[in-house]
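A single protein chain has been removed from this complex, and every other one stays in its place.
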Amino acid sequence: MRPEDEPPDDAPRKLVSDLRALFPAARVPAEVDEAILGRARATLAARRRKRTLLRLVPLAAAATLVLWLALGRKERDTRRVASADVDGSGRVDIVDAYVLALRIEDRPDATEGRRFDQNGDGELDRRDVDLVASAAVRVGS
Amino acid sequence: MRVVKSWCAALALLLSGALVIARAAVQVSQQSETAERFLAVDVFVDSGDALLAAWQVELADTSGRARVVGVEGGEHAAFQEAPYYDPSALQRGRIVLASFHVGAELPSGRTRVARVHFLVSGGEPALEITPVTAATQGGGRIDIRTELSR
Partner (left out) sequence: MPDAPPSPAERDRRWIEEIRRGDERAFEELYHEHREWVFRLALRLTGRHADALDVLQECFAYLLRKLPVLDLRVGLRTFLYPAVQHLSANARQRAGRAHADEEALERAPARDPGAGTERDQLAAALRRLPEAQREVLLMRFVDGLLLEEIAAALDIPLGTVKSRMHHALAALRADEAVRAYFEDG
């Protein structure tokens, strides 16, 4: 019988117990437990809040749209959809996100801000960079 | 004639022994092949002498045996955070990874930029990596070589 076919767990009990005794367990201090669990609670709570917000945002958006239509707003936003092709290469990839991040660091003027404002909040910031990066890595449908 | 018969018998015995061993080897190999296992694959980008500020690669498994179950960052401080990727790529065998760093501390040469965790079943996966694009400090595009390592 080849070694790999033999039952491999044939180790004497005393050998196993002495092996374990060479690497004894040690107690985890209570403050370390609390630090780990505290971080976990904060992380899970933040994720729950994010999920709640994501559920509320579509509702808020729908309500806003209804209100806007009902008021008969005449002034339309004719701004073009912001371009994610920041460097004009003809495609959207991570270099666009990188270049946008560099421009944000250099404090862009208002025109550029409107041109690359991906989420339309009037600000050019890391959220717009993340949107460009997300578009860059999207796997085709 | 008796000698020839003896040699034939010995040869038959040898061949049947070899057949038994071969069958056992297939059984052991099949047991290993059907077991699911995790596979961690490191993604390397080589920018040569150029500083690496942004990179994008595509990983694919052409065998259909591997699914992406997790993504981690790399070794250099610039790319220690997990890269951008499409969450819908998880559970599929194809993923696009990308990251950038606006700071000045950038790596050059061969750099481990990410680690991808796969769950593999039914044998060996066939993993391929394709460079998509990269840039040096300031945004100028550069050529890169890419490599996977287990």
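The first chain written gets the first letter, and so on, giving A and B; residue counts start at 1 in each chain.
Note that a residue touches a chain if its C-beta (ideal position, glycine included) is under 8 Å from a C-beta of that chain, and two chains touch if they have at least 3 such contacts.
This is a predicted model, so every value here is computed, not measured.
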Touching residues on subunit B - with respect to the absent chain: 28-29, 31-32, 35-40, 67, 69-71, 82, 87, 90-91, 119, 150
Residues of subunit A in contact with the chain not shown: 3-6, 8-12, 14-16, 18-26, 28-29, 32-33, 35-37, 39-41, 43-45, 47-48, 51
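The rule is simple: only the chains that are shown with their structure count from here on.
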Distance between the centres, which are taken as Cα means, of subunit B and subunit A, whole angstrom: 25
Residues on subunit A engaged by subunit B in the complex (per definition of touch): 2, 4-5, 87, 89, 93-95, 97-99, 101-102, 105, 130, 133-134, 136-139
Subunit B - residues contacting subunit A, complex: 24, 28, 53-56, 84-86, 88-89, 92, 94-100, 102, 132-135, 138-139, 141
